[in-house]
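The complex appears here without one of its protein chains, the remainder shown in place.
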Amino acid sequence: MPATAPMMSVEELAARIPDGAHLALSKDDSGTAIALIHAMIRGGVKNLHVVYVPVGGLMADLLIGAGCIATIECSGVSFGELGLAPRFRDAVQSGAIRIKDATCPAIYAAVQAGERGIPFTPIRGILGSDVLSYRDDWKVVDNPFAAGGGDPIVLVPAINPDITFFHARWGDRYGNVWVGKRRELATLAHAARETLVTVEDLYDGNLMTDETLVAGTISSLYISGVAHVPHGAKPLNLDGCYDIDRKHIRDYIREAQTVEGFAAYLDRTVFGNKVAA
Amino acid sequence: MPATAPMMSVEELAARIPDGAHLALSKDDSGTAIALIHAMIRGGVKNLHVVYVPVGGLMADLLIGAGCIATIECSGVSFGELGLAPRFRDAVQSGAIRIKDATCPAIYAAVQAGERGIPFTPIRGILGSDVLSYRDDWKVVDNPFAAGGGDPIVLVPAINPDITFFHARWGDRYGNVWVGKRRELATLAHAARETLVTVEDLYDGNLMTDETLVAGTISSLYISGVAHVPHGAKPLNLDGCYDIDRKHIRDYIREAQTVEGFAAYLDRTVFGNKVAA
Amino acid sequence: MAFSREEQLICVIARMLEGQRNISVGTNSPIPAAAALLMERLTDGWARPLLLGSSRHYPANDGGVEFHDRAAQGRVDVFFLGGGQIDGEGNINLVGIGAYPKMKVRLPGSFGSAFLYLTVPRVILFREEHSARVLVPKVDFISAAGWSPPGVFRRGGPYALITSMAVFFYDKDRHRFRLDYVHAGNSVDDVRANTGFDFDLASPVRETPPPEPDRLALIRGEIAAELAHLYPKFAAEKLGYTAAAANV
Partner (left out) sequence: MAFSREEQLICVIARMLEGQRNISVGTNSPIPAAAALLMERLTDGWARPLLLGSSRHYPANDGGVEFHDRAAQGRVDVFFLGGGQIDGEGNINLVGIGAYPKMKVRLPGSFGSAFLYLTVPRVILFREEHSARVLVPKVDFISAAGWSPPGVFRRGGPYALITSMAVFFYDKDRHRFRLDYVHAGNSVDDVRANTGFDFDLASPVRETPPPEPDRLALIRGEIAAELAHLYPKFAAEKLGYTAAAANV
């Protein structure tokens, strides 16, 4: 029988992320660990190297604005239809953070290579792009399997972050977590050395032995810490639980246009309350 | 709204597999399409090139014994604790089929490369093995990312079969099928040009929009034919429905030691009844 | 029948989707999404829209990974790209204006463009703003290259460029755009005055046909309602969809 795993607080999870850590985080989709991001900001973590897999949104803009990030690697940071990411934009324009521009499938491929324990992976496309020109850690070789020689192809190195984290729908007492169709979270957990998870609800049973839930479950084998944090993804969405708070995001984008406005947002939202409203 | 997909018979599915087709099939785990294998044998398909991902069992031994396979690529064929595979053994010893020996993770990696649309993938290990010596379609290169040069690594070409098939727990009217945690079936469906599925039961709803089932569902986008075949995996198992019939397999292994015994088994089990008992 | 610019553009795009089956649309693209949903409706579901970011119109369950894998497999027939800058060779720039990396204006980033431009056979460039600021002689940063030298694996690339003023088709052999349609109210000279790159002219350059009335009705009805799940603001403000959700 599997051993039970102890629950932690969100502050304890945040404390496991040291200055200078290399993180890889999924995009702001269902199940973004915003409460954990808030705890990290309160803890004052610094000099993070963060890979967004493959793009960033609120999570990136908050960490950048709060001065936690030294280097960001991603294919884009924005709020989609709702607007541009003001702290990201200013930080790149001023040179306050270093950016390693990428393209979505190259990041996915690099994390999958990390999951598979291989040092690199080929990927189609990208040739001719300045994304490639500026990435001296990517290489171009001739496809060794091309019949007549030639056929240049891009190789990207594997990504094996120190830590990944996310907010999941359920966690059970054995430390397993259910992420449903968000398969890329499992890939990240496999590629990362440590995986921290906040969970919306506790699941009374073993997620690994439920015939239907197991397909969307990440085994505790990969999980180094779990905190029970209801509403842990707010103001973003968690499928099946709550929708994104569009007004909150629009207000954020407006307020975070200035350093002062962003500071006021943090004061109110991150420092004023233990958990985001 | 998604369009509904027409159901086929198992004989119609079998008819979609032409002589000489390149197949890749999952191992004999939960959800092996034995009824479809029987239909293929009745249809007399010939000269198949079959990759077992990564190993074969009853499915392989039946197709080999019935003379359907010209080339087999796999990491092993056996019945595990129950015994060796007699028709496979005899066919390789006599040279009746060509075998391309592989090792499990190389086959998985090659199918994943097929899924990702890349021409090859690196893989660790294997160096020093005669599996590599005899595979002139595999290559060894120095890892281009190794700091000091050197670091030889094996590259295997992608596998993109013409067809894959399997037996799934549920199919819905939109052509989606649920395979639960058998993720490698989704990988196969993505890598293959066509995917044929027999399903145990019909699911009344849309598997792609069910919050918990979607994680184990393969979208109809990848499926070219579905047949409703209750007990379609028997005498093998289907998790949650029926267990493997160990006595049947033991009797099979005993009977199939000789060509005559195998012929008698086929007469009784494949040709005598439309669906395996 | 009167129509808005958005409705016009939806219909222009829809005509380029005839006969195309697997139509994928990125995030933050309500007009292409509306055109894809329109084609699904007109073909009784034969055409399959795959709207990134939608839970209703995303018949895939492995997030962005599966979408990019599909493109790599050759299973995506059409995709849409835009650009902060687009140049006369079809190169697009989604990264920023000025010298990289500390750019004068930083945009979100290249997203999947560097990959999808080479793996998807038909890429439709869509950018409403038609100005010499956007349509430049040479982009400041090539997010994705409009063409590739011989020997580079490439399934397709730019097919057409649609703006609020005109429709250009792309000549893959010459790596140049050709002006084919000018939307009502604009002239070839207007287009030339607002385009920073040199382009060819179709003979003749024609006026863009107005929306087909039956399609317009669908757009304002069923399509707007469907679109509102993903783009509530757009559906409400641009297509007059009134039953929008409270959380807009």
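Which chain is which? They are A, B and C, in the order written, and residues in each are numbered from 1.
Throughout what follows, contacts are C-beta pairs under 8 Å (C-beta built on N, C-alpha and C of every residue); 3 or more make two chains touch, one makes a residue touch a chain.
Predicted, not measured: the structure shown is a model, and the values here were computed from it.
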Chains in view that touch the one left out, judged over the entire complex: A, B
Residue among B:Thr164, B:Thr187, B:Ser220 or B:Thr269 that touches the chain left out of view: B:Thr187
Absent-chain contact - pick from B:Arg124, B:Lys139, B:Arg193 or B:His231: B:Arg124
Of B:Met8, B:Ala35, B:Met59 or B:Ala85, the residue in touch with the unshown chain: B:Ala85
Of B:Met8, B:Ala21 or B:Val55, the one touching the omitted chain in the full complex: B:Val55
Residues in chain B touching the chain absent from view: 27, 29, 54-55, 74-78, 80-81, 84-85, 88-89, 92-95, 98-99, 101-106, 108, 112, 123-134, 150-153, 181-184, 187, 239, 243-247
Chain A residues that touch the omitted chain in the full complex: 1-3, 115-118, 186, 190-191, 208-209, 214-215, 217, 219-221
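Quick note on the criterion: only the chains that are shown with their structure count from here on.
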Arrangement of touching chains [line / ring / star / complete / other]: complete
Most distant chain from chain C, judged by the mean position of its C-alpha atoms: B
For chain A paired with chain C, centre-to-centre distance based on mean C-alpha positions, whole Å: 28
Chain centre separation (chain B, chain C; CA means) in Å: 40
Per-residue overlap in chain C, given as positions that touch at least 2 other chains: 61-62, 66, 69, 71-72, 119
Touching two or more other chains - residues of chain B: 116-118, 214-215
